[in-house]
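Everything on this sheet refers to the single structure shown next.
Just one protein chain is left out here, and the rest sit where they should.
Here the chain labels run A and B in written order, and each chain numbers its own residues starting at 1.
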Amino acid sequence: MISLGSNTSSRWQTDQLLLWLLRGVAVIAGTIVLLIVTFLAMEAFPVLRHVGITRFFTDPSWHPAEGLYNLTPMLWGTLFATVGSVLIATPLGILSAVFCHYYAPPAIARPYRRLIELLAGIPSVVYGFWGLVVLVPLIGAIRPPGPSLLAGIVILTIMILPTIALMANASLTNVPQQYVRGAAALGLSRWATIRGVVFPAAKSGLFTGVILGTGRAIGETMAILMVCGNVVQTPDSLFSPIRTLTANIALEMAYALGDHRAALFVSGLVLMAMIAALVAAADWISHGRVHG
Amino acid sequence: MRPSTPIPGIQPWVSLEERPACCVPKPLIDVDQLSLHYGQKPAFHNVTLSINQGCITALVGPSGCGKTSFLTSLNRLTDLIPGCRLSGRILLDGLDVLAPHTDVIRLRRRVGMIFQKPNPFPLSIWKNLEFPLREHGLRDREQIAINIQTVLRDVGLWDEVKDRLHSPALALSGGQQQRLCMARALVLSPEVLLMDEPCSALDPLSSGVVEDLIVGLRSRYTVLIVTHNLAQARRIADYAALFWVQNGAGQLIEAGTAKQIFEEPRDPLTAAYVSGMRG
Partner (left out) sequence: MVKMMERNLDGRELLASTLVWSAVALVTATFCWLLGDIIWHALSHITWTFLTTPPRNAGREGGIGSILISTTLILGVCLGVSVPIGLGTAVLLAEFTTDDSLFGRLTRRSLDVLSGVPSIVFGLFGNAFFCKTLGLGFSILSGGLTLACMVLPILIRSTEEGFRAVPTGYRLSAAALGLSRTTTLVHLLLPAAVPGLLVGLVLGMGRAIAETAALIFTSGYVDRMPESLLDSGRALSIHIFDLSMNVPGGDANAYASALVLVVLLLAINGTASWLAEHWLRRRIVTI
């Protein structure tokens, strides 16, 4: 009844062609990370050869013009700002998610989640700007100078809170309803249920959220640069200005040459290493190796 | 305990009328020592069966005994499942189906398939039929229109849809969707039709319509149908084959004419299954 064409072998070739095309494209996408690491390493190589790794920690100070490359004050800056903000944002974020699931009347839960999503969408430069014109003068009025570790922590907290809250929200959604019902049947109170049943069940999602938030905090540049004062020093109080690794790159890249420029790429490598460690941690957690 | 004598209280089957003369037994598909593994797990083991041209062969058996897997190995749909291995031999009219150099696209045009759940493409009714035709190289618009109209009449859908050929196929009822899927398979004029429980997702009325259709296909096509509905298998099949899980893998227990399987089963398992005791 029907005679159909017989161009099947040419179609098979099209399939093969498509497959190779896709593979080529995917290889590009997959190798960008390698490319990044390679270029960072290449640019960092000269200074690593002249100066060696240890001097990045043992030099008396960061004065690249005079050949002094001590990164530790910046490392401390990054560390303090990150740890501080994660410590504040984690409870706030998780409580926000708990609120949406177990405390809020439905009429409030939805708008509140929307609000968190909105917060997640605001760009870092706007947070930085707000911190600069509102927060920094406020802190300065309490204790000068104003631009400080504290300002950095507050801004970072606001920035990573949505990440943690949204992840926590997603993982609470995945907690099976029968756990909650079972706990209710035992006569457990609301908070006891949340602490004893919901949190353990959602543990891995909560951790993943915190890790993502930490990654964001470590990598944040503009906002922190705008509010932290950028003095190269190991902070001795919440009110002293600091400079983070990322801010250091952003500030000096514009005019850095030679070994100085290479030293900035070294700090880029350090950041990459931190992120790689975090990804590994997230992976470890999401494969269920954290149990309640 | 396998009962070997009829159990009192269960009605004996009414006798099968002899089938019309479609069944000059000429094997079209020869399956020889076919086994299928999903990874390490065997789905069925050492199945040897021939399927006669122009007849309806019913595959029956309990859930999980490998009927679907068997069907999909006949058109090599198993290629799409990672980790799926086939061994043995399938000859379709002399064509070695499992040979690596076999043109699967052409093979699948010769062996059509209808699935348990109706799955028309999210296109219009017309496009659902036109698209495979065009893909297989038919360009002549007039010829396409003729073919589409013919198959739609064949499946009894023409009068129901002729005024809305360009509306979405997914707006059809379940029974109509299934008949559209049959039309879509038929429009490529295959030699063999594989049907995996084509009626099980349908209400009794649509199921009856589809069943009548299948009967109407006899002698024009070689039909292999999986069904859990033994009454249906009795009504429509010329041949029947029973699969069963033994030693962790599906096995072919018994195959023969429908009359023989349903009325004088040789294997006690078959006897028990067709009298509704097991499975």
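Just so it is clear, contacts are C-beta pairs under 8 Å (C-beta built on N, C-alpha and C of every residue); 3 or more make two chains touch, one makes a residue touch a chain.
Please read all numbers here as calculations on a predicted model, not as lab measurements.
One chain isn't shown here. Among B:R108, B:R220 or B:R235, which residue touches it?
Selected residue, touching the omitted chain: B:R108.
Just one of A:P64, A:G128, A:G146 or A:G205 touches the chain that is missing; which is it?
A:G128
Touching residues of chain B against the unshown chain: what are they?
Touch set of chain B with respect to the missing chain: 75, 77, 79-80, 82-83, 104-109, 112-113, 115, 117, 119, 121-124, 127, 131-132, 135-136, 168, 170, 181, 184-185, 188.
Write the list of chain A residues that the hidden chain touches.
11-12, 14-15, 18-19, 21-23, 25-26, 28-36, 39-40, 42-43, 91-92, 95-96, 98-99, 103-104, 112, 115-130, 132-134, 158, 161, 189-192, 194, 215, 218-222, 225-226, 246, 249-250, 253-254, 264-265, 268, 271-272, 275-276, 278-279, 283
The rule we apply is simple: only the chains that are shown with their structure count from here on.
What whole-Å value do you get for the distance between chain A and chain B if each is reduced to the mean of its CA atoms?
Measuring from centre to centre gives 55 Å for this pair.
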